[in-house]
Every structure is written in structure tokens, then in C-alpha cells.
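Okay, handing you the structure first.
All protein chains but one are shown at their positions in the complex.
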Amino acid sequence: MSQKISWRRTNFQKIIFSSFSASAVLNGAILILIVYFLVSNGIEAISFDFLTKPPIDSMTRGGILPCIVGTSLLCAVTIITALPIGVASAIYLNEYATKGKLVRIIRMGINNLAGVPSIVFGLFGLAFFCIILKIGVSLLAGGLTLAIMTLPVIIASSEEALKSVSDTYREASLAMGATKWQTIYKVILPAAFPGIITGAILGLSRAAGETAPIMYTGAVFFSPMMPSSPFDAVMALPYHIYVLATAGTNIEATRHLQYGTALVLIALVFGMNLIAIIIRSRVRKKMKI
Amino acid sequence: MSQFNTEKGVQSIFLLIALMSITLLFLIMVFLFLEGLPIFHHVSVKEFIFGQYWYPTDDDPAFGVFPLVIGSFTVAAFAAVLAVPLGIMTAIYIAEIADRRIAEIVKPIVELMASMPSVVIGFFGMVVVSPFLQQTFNIPVGLNLFNAGLMLAFMAIPTICSISEDAIFSVPSAIKEGSYALGATHLETIIKITIPASLSGISTGVILGLSRAIGETMVVLMVAGGAAIIPESLFDPVRPMPSTIAAEMGEAPYHSEHYYALFAVGITLFAFTFLFNLAADYISYKYKQAGEGYS
Partner (left out) sequence: MKHLIKSIIYLLFTAITASSLMAGELTLKGSTTVLPIAQKCAEAYMAENPDVKITLSGGGSGNGIKAIIDGTADIGNSSRFIKGKEVKLAQSKDIYPVPFRIALDCIAPVVHPSSKVSNLTMDQLKNIYLGNITNWKDVGGKDGKIVVISRDSSSGTFEVWKKLVMHKKRVIPRALTIPSNGAIVQAVAKTPNAIGYVGLGYLTKDIKAVLVNNVKPSEKNTLNGSFPITRPMFMFTNNWPEGETMSFIAFVLSKKGQALVSEAGSIPIF
């Protein structure tokens, strides 16, 4: 092999590799660009009053407290229903199930549920929770719709957490005479707890940011007071952004509120994700040791 | 004996709960069909699928879903043109080229991209990208196929990237080392060995990313422009299926023709994403990644 060809090969490789890293840089740059626009335009809108007051003057002034409360309560309903179901499903798949058709079908169900478009969840929530079960447009209906959407995320990450618990734990517990259920409850679940929480937070961050599933099941245009029961409809951060950006009486005049609300939403979502990423990297380090 | 019974009981409870996902998926299908099929009392299946006009609120309504389907596919196709190379190249960078420490920084960035709420991306497309396109290309409005495709590409990249990255990363080093030993460069090894070996994982990622692009609602609702036509240029407005449902559901009276029609659009949309997901599921199950047998 002549020196020249080898030189060419490595140079060619250099060019291609830099295009690979350029694409990675591009992704990061776009993310930073979006965040930069939101922060630079939205930061003036953020104030103590913005976070603690309801909107006034046809939502052209004032704050977004009802939206923050609404989104938090929707997330609460979501996690209360999705977490137990998700963790239990993961326990079955990882601890009990043996390879076979049934497991294959269950997994296919979970994978496909994860791929259902968000607006289809909204349609289902509207037809099933709001109309058939007569819950109406409400916190409960919206939260349950989000819970179905979040379920696959929670199952997947809980399963990963359970898988990462070393088999020696299981064997030790069983050897000491514990039953399988006792082993799961007393040994495996506590060991997998941080991983499960990570999954729960990731699921929640997705639920907090979604708009389409709650448009017709839980969120309303304007309801400045706090909800008094799970059957009340609420305002929600993502839906509020949509409403302000497309249907407000004066779209240009509320731009800073739109940026501000978007900033609060991504701060919430990114915050949750960062917490999850940090917990996970700690867990992984611990597992390695 | 009683302990044995409790154990059996516990196991069947877990099984029941684990069956919930598939039950819910089934319920979603049942309800879509229950609320969507009645539209076919008003229009024939052929008219619905191949009808060129979508005028659901007219006195003599037209429920032609064809322009909506085309709208969805053109937007997703344009997104794919951008997202597939970018996603895969980033994946290769993370798995093969970057050193561990940089990869540990880039990976969370990709995850943050994935977690970006769709309404925020739609908002960005409306207030920043749309005026930019309008000025740069001198077009009437910036809300069009091009804008929607750009935004959807941003949403599809993380899915494509993280699944591909997993696949590329798990190609066993033994195979790669073999390639080096034969005198291949790093790049040649990636192109001739690593990518072919992880092709099933990469295609799963691409399919799932596209499925996400087709099903994504808020972005297309806010930036696609909303004209139910078959686009002739990249700067034509389109009205993809999810945005049609989201824009019109609020105004469609319960159990009216329009309501049924929107659920029928939901069936169409669900059918497409379901096929995509089944394909991804099939590929990742059937063509088990090279290397999975080694570990």
C-alpha cells in the first residue's frame, strides 16, 4: 500500500468524520437557538406576579398561575394512575414472565401504544372518559388520558431498572426462604427504586408538555380560579401557549406572555429531564461499582 | 399450600395489570371504529379515501381524506430527508467517533431535544421560522409544508438518533477489530462493517422517527398552513391529518357527520402509525442485531 493512498484515505476519513461531528453540533446548535430565543424574549415576562397571579384583561396581562396549577394537578392524576400500573407491568415482564407468545403479545401492545399519535389519545379520551364514562372535560379525564400515553415510557424505564438489579439479590433472598413476592417487595423494588423514579419523572415531563391529548379532555380556554374537584376543567401551560399564539384577541400584544409561558414550560420539562438524567447517571455509576 | 396460593394470586394480578397496555390499545381501536365507522353511512369508503375535497361543514359536505393523507406524507417525507441523515450521522458520531466524555454530554442534549414540548416547537415555527421564510423566499405566508417539515425533522431526529446509537454501539468490538486487522480504516470499518451489522436497529429508529413525524399534532396544527390541497411546491400550505382533527374537533357537534368523519380520519392516522410500528417491531424482532448472539 503506497504512502499516498493511505494519506488520501485518512484525509477522506477526516472530512467525513468532521461532517459527522458537524451534524451533532448542528443538533445542539438548533436546540440552543430555540432555547435562546425563548429565554431572550421570555425572560422579561417572568416575574413573581407572572408566576403567582391569574391572567387578566382577556389574558393580555397578568400571570399564569392557573395554568401552572392545572398542569401540576394533571401530572398528579397521571402519575397516581400510571406509576402503579406501569411498575406492576414491568414486574410481570421482568420477574414472572417466561418467553412465549403471551409476553410477545404484551410487548407488542406496549410498543404500539407508545407509537399511537397523541391526538388519537385525545380522541379516545374524549369518546371514552368524557362521553361514555360521563366524566366530562375535567382534570380526571385529562389526567387519565395522559396516563395512558405515559404508560409505555414508565413500563420501559421500570423494566430497565428491574433488569439492572443483580440476580445475586434475588438468589440471596430466595435462599433465605423468602417467597418470590416477598423478594420482589422487600429486595428488588427498593433496589430498583431510583431507576423507577427516573422513569416516572421522564414520563411526567412528557405528560406536562403534551397538548393534543388534553385539548378536548381536560384543558379549557379560561378558568382563572383554582379547581375545586377532580371533575373541574383546568387551564394548562401547553394549551395556554397554543391559545395565546393562535386564538388570542391580540396576538402581537401578548407575544411576551407567550414567550414567558413557553419558557416556564420548558424550564419545567427540562428541569425534570435533567433531574432524571442525573439520578440515572448516579445509579449507573453505583451499579458499576 | 396457602403461601403457594398467595404467590399464584400475586402472579395473576401482575399478569392482569401487564395485560392492561394491550387492552387499552384494543379499547382505543374499538372506540375509534365505534365513533368513526358511522361516517360510511354518509360516504362510501372509496369517496372517503380518494375524495379530493375536504369540506366537512358545508350543507352538502365533502369528506375526502386524500389531500389530508398526502399532506401528512409530504410533510413527513420532507422531514425524513433532513432527519434521517442528521439523526444517523449524529448517532455514528456519538457511538463511534466522539470520545466517551463528549458523548456523555451529547447524549443528554439529544434527550433534551426529544423532551422539547411539541407546542413550543410549533410556537417557534410560528414566530421565528415563519417570518424568516417569508422574507428569505419572498412568499405570501411562512406557514407551509417547508416550515412544518423543518420542525418535524427536529422532532424526529432524537428518536432516529438514540435508537440508531444503541444499535451501533452494541455491535461487538470483535467484528470491528477483525476489520481493522485486515487493514481497513476506521471510516471503512464503519461503512462496511458497523452500519450493515446494525442496519436492523437503524431502520427501526428511522421507522419510529417517521411514525412520530406523521402522528405529531401541535407542530403541524400551528405551522402547516391548513389548506386541504395536494401541494405542488414546498411552499404550499398543507393540512395533515392530525391537525385536521385537532382544529375541527372542538367545533364538531357530538355524533354529527363531521364528528364521525374526524374519528374516521383518526382511524386512518392510527392505521398508518400502527403499520409503521408493526414494521419496526417485526424488524427488531426478526432481524436480531448482529452481536446479540455473542453477548
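Going in written order, the chains are labelled A and B, and every chain counts its residues from 1.
Keep this in mind: a residue touches a chain if its C-beta (ideal position, glycine included) is under 8 Å from a C-beta of that chain, and two chains touch if they have at least 3 such contacts.
Remember, it's a predicted structure, so these values are computed and weren't measured experimentally.
Residue A:A233 is the one among A:A233, A:L257 or A:M272 that touches the chain missing from this view. Residue in contact with the omitted chain (choice from A:S18, A:S40 or A:S58): A:S58.
Seen from chain A, the chain kept out of the figure touches residues 56-59, 73, 76, 80, 84, 136-137, 220-230, 232-233, 246-252.
Taking the complete complex into account, residues 53-59, 67, 131, 134, 140-141, 143, 225-229, 237, 239, 247-248, 250-254, 256 of chain B touch the chain not shown.
Quick note on the criterion: only the chains that are shown with their structure count from here on.
For chain A in complex with chain B, the touching residues are 1, 9-10, 12-13, 16-17, 19-21, 23-24, 26-28, 30-31, 34, 37-38, 85, 88-89, 91-93, 95-97, 104-106, 108-124, 126-128, 131-132, 148, 151-152, 155, 179-181, 202, 205-206, 208-212, 215-216, 238-239, 241-242, 245-246, 255, 258, 262, 265-266, 269-270, 273-274, 277, 281.
Listing the residues of chain B that touch chain A in their complex gives 3, 6-7, 10-11, 13-15, 17-28, 31-32, 34-35, 85-86, 89-90, 92-94, 97-98, 104, 106, 108-113, 115-124, 126-128, 154, 157, 161, 183, 185-188, 208, 211-212, 214-218, 221-222, 242, 245-246, 249-250, 254, 262-263, 266, 269-270, 273-274, 276-278, 280-281, 285.
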